[in-house]
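The complex appears here without one of its protein chains, the remainder shown in place.
In order of appearance the chains are A and B, and numbering begins at 1 in each one.
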Amino acid sequence: MKQRLVRLALSLSVVLTISLAAAQSGSELRFCLRAEPKTLNPVLMADEPSETVRYLTGGVLMRLNRLTQQLEPELATSWKVSENGKTISFKLRQNVRFSDGTPFSAEDVAYTMQQLMDPDLHSPTGDAFRSGEGKVITQITGKNHMTVTFPAPVVGLDKLFDQVAIMSAKSPEKEMAVLGPYYVAENKAGSYLILKRNPNYWKHDSSGRQLPHIESVRLDIQQNRDMEMLRLVRGEIDFVNSLDAEYFDKLAAQAPNMATDAGVSLDSEQMWFNQVASSPLPAYKKAWFTSTNFRRAISEAINREDLARVVFRGHARPAVSWVSPANKFWFNAKLQPHPYDQKSALQALAQDGFHMQDGALHDRDGHLVEFSVITNAGNKYRERMATMIQQDLSGIGIRLNVVTLDFPSLIERITRSFDYEACLLGLVNNDLDPNSQMNVWLSSAENHQWNPSQKTPATTWEAEIDTLMRAQASTLDMKKRKHAIDRVQEIVWQQEPFIYLVNKNAMSAVSAAVHNAHPVALTPQVFWNIDQLTLGTEVARNR
Amino acid sequence: MKWARVAAIVFLVVVSAACLLADFVAPAPYSHQFRDVPDAAPSRQHLLGTDDLGRDRFSRLLYGTRVSLLLAPAAALLSSLLAALIGGTAGFVGGWLQRSVMAATDLFLSLPWLFLLITVRALLPLNVAPITSVLITFALLGCLGWAAAARVICADARTLGSSDFMLLARASGSSGFRLLWRHLLPNLKPILFAQFWISIPVFILTEANLGILGLGVAEPLPSWGSLLRELESFSAFSGHPWQFVPLILFIVVVSCFHLALQKQELSA
Partner (left out) sequence: MRRFARHAARILIILLLGGFLGATLVRLAPGFGTDEEELDSRLNQQSIQALRQSHTNDGSLGQFYLHYLTRLLHGDLGTSKTLQQPVTRLLAERFPETLKSVGMGLALGWSLGLALAIVAVMSRSWFIDLFTSLAAGALLCVPAAVLALLFVIAQAPGRLVLGLVVFPKIFRYARNLLARSASLPHVLTARAKGLGGFRVLLWHILPVAAPQLLALAGVSVSLAFAASIPVEVLCDLPGIGQLAWKAAMGRDLQLLVSLTMVVTAVTLVANSASDLVGRSLREGAA
């Protein structure tokens, strides 16, 4: 009921803005990308700027409505997942053409799937579909009907297609021929991209007018957030997709209509200890870091409330485990964030033989407890969190050294040399289904940060996580899956291989000139309904 | 003129004293986070307000001045001496030595040293006390900052080498080291002073930027560089004018240095 109301409201506002939109030929929406898109090939896209371009240009079979979190038909008018979870069949939309005029057919979908699953291309989007060994078979079963069969069941199969931009099998323009609302008209490396309205876009609004309303989109590459903010206030850009907490407050004070806090997001900030057995750390430090009591004590000595309040100005929430509370279905609501409790932390440490001596903590053998935490330079929030944790830990006699490193150096340390003690990083998460984090939780995985690529699980709890994660991936029974994921969250909460700190809120700022924007917590926060957005006339005039 | 110099020296003495006695003067420890009042405006408790984590800015300024005021001039001295040694010798000896030293200087000026710094960071252990990290950083800056000055000094030494008074000194039997030490070096003073004076603020600012690479002054220790970095997020939009106090102090101190040293500078 509620959803229907929202949709009704949406379509109403569309109708209302049509008259406005009619007046604005030549309208241009502008916003900033924070880095250069690494590739324009939709299959290979993995970084945020590239995904932005893909969202704006790629046509997909179905789209996850970011507001209702439901799948909606796009190029596929209907679809069905087989009971064994291996096969999905689509009915495709007719009379659709690519931006260069090439007609769209089932062949294009087959070609896209083949590219996506090509073992030599190593597509991150494709990897999400890879649940077992073997080939993916696409069958064209009728004029507009086709099926895709995977070698093993893929959980959440239909939702994964939200990320699959269909490419043309025949177009001479290759991946530059698109089915989405815009196409890339100009790409000035390192400076900006200009997207123009796709003249062949299939979607029309209720009055029969071809979408999208806005003529073109200009994406400026701007790393500096201060500059981005300044440009927004000056009206040089139309919105900021993810806003920093301190700007949010300042903006909210000046122009409350522009700033939106859509509530807690899927992203998390976490800290972990290096538990790699072959790392170059001294044996006594390895013993600390592999001790559950030690990790638990550190976790309890960190004041998460303060982190959220001071560093994020209240626009964050103490984190519990690896599923964010924003993920309503999968979040384990029984768990609470670890409270700040120095006494309990010291008790946990005492169990392992740690003791205070002259105001500093020492281990059983008399080693002073001192370690370093590395984080990526240039991220103010992580630097500040690290400094606050430094102060918190000094409360239980631990000396923490904060070291900021440039990202490549940091990656080398956490993935190759393992020459670090603790690391503070965040995880950007776009996918609601926890199965997408399989490669973090399996002990054999490369992204099992605290102790990657293990031959056999180093601990019993890691073995249990392995079993649970595999079990949830092999069943389509949502109840069973939920049960398994809940248990994994609980184990992680108890063992704290990742010490979850906070979940940030999704904040954005939209200029008053943009109509119909409904920022949400899921990416892309502001422009998820890009083809519905319109620009006010006053701005069109100014430009 | 004279009173200005005296005033400058008095000011420098006062600033140095306040920093050296920071333990007694500072209203709060430099690392203490008043978490209830982050980013606060100046008040009686916090004369210059607090920073993003609620640390007293005035105390941080005092301690930061101590770090920077002591180490930056030392590093500047090192780089000036290196420049004098390399540029002076090359210009004085001339010939192939001069050509190859100047070629090396040109290379030195154009290589991406960023990567050397990244390598140095990798070679250092992660658990370095903040003060050691500062010392290493300034030593590095001192070792890398000589090249531009060396080129000017080399040109100067060459000109001086062929000037009348050097010919006179040569004719009167001075040679080699004595000639270099007694006649050439004093005449290089204006350039060396220029190099010294420029290096101090440049090094102070560079130190803060090296924080990106995990070098420089580590948290929670403050330095002028890190205090000035706060200004980078200043905008007309977020304006906290009191954030400019460290910058003003910085400018005044550097200018006082200039005034205090002016006489020596031009006494060649």
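Definition applied: a contact is a pair of C-beta atoms (placed from the backbone, for glycine too) under 8 Å apart; a residue touches a chain by one contact, two chains touch by 3 or more.
Worth saying up front: this structure is predicted, and the values here are computed from it rather than measured.
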- line: Out of B:30, B:63, B:138 or B:197, the sole contact with the unshown chain comes from B:197
Field: Selected from B:12, B:93, B:185 or B:247 as touching the chain missing from the view
entry: B:247
Query: Which of A:34, A:63, A:97 or A:130 touches the chain that is not shown?
result: A:130
Statement: Given A:139, A:206 or A:224, the residue that touches the chain left out of view is A:224
Message: By the contact criterion defined above, which parts of subunit B meet the unshown chain? Give residue numbers in ascending order.
response: 1, 4, 99, 102-103, 106-107, 109-116, 118-119, 121-122, 148, 151-152, 154-156, 158-159, 162, 187, 190-191, 193-194, 197-198, 201-202, 205, 208, 228-229, 231-232, 234-236, 247, 250-251, 254-255, 258-259, 265-266, 268
In subunit A, positions touching the absent partner: 36, 38-39, 46-47, 119-120, 122-125, 127-128, 130, 188-191, 220, 222-224, 226-227, 230, 406-413, 415-417, 425, 427, 429, 431, 436-440, 444-447, 453
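The working rule: only the chains that are shown with their structure count from here on.
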Query: What whole-Å value do you get for the distance between subunit A and subunit B if each is reduced to the mean of its CA atoms?
result: 43
- prompt: Considering the complex alone, what residue numbers of subunit B touch subunit A?
  reply: 31-33, 35, 38-39, 52-54, 118, 121-122, 126-130, 211-214, 218-220, 232-233, 235-238
Field: subunit A residues touching subunit B - in the complex, by the definition given at the top
entry: 226, 229-230, 233, 246-247, 250, 254, 306, 309-311, 370-372, 374, 377-378, 380, 383-384, 386-388, 390-391, 401-406, 409, 419-421
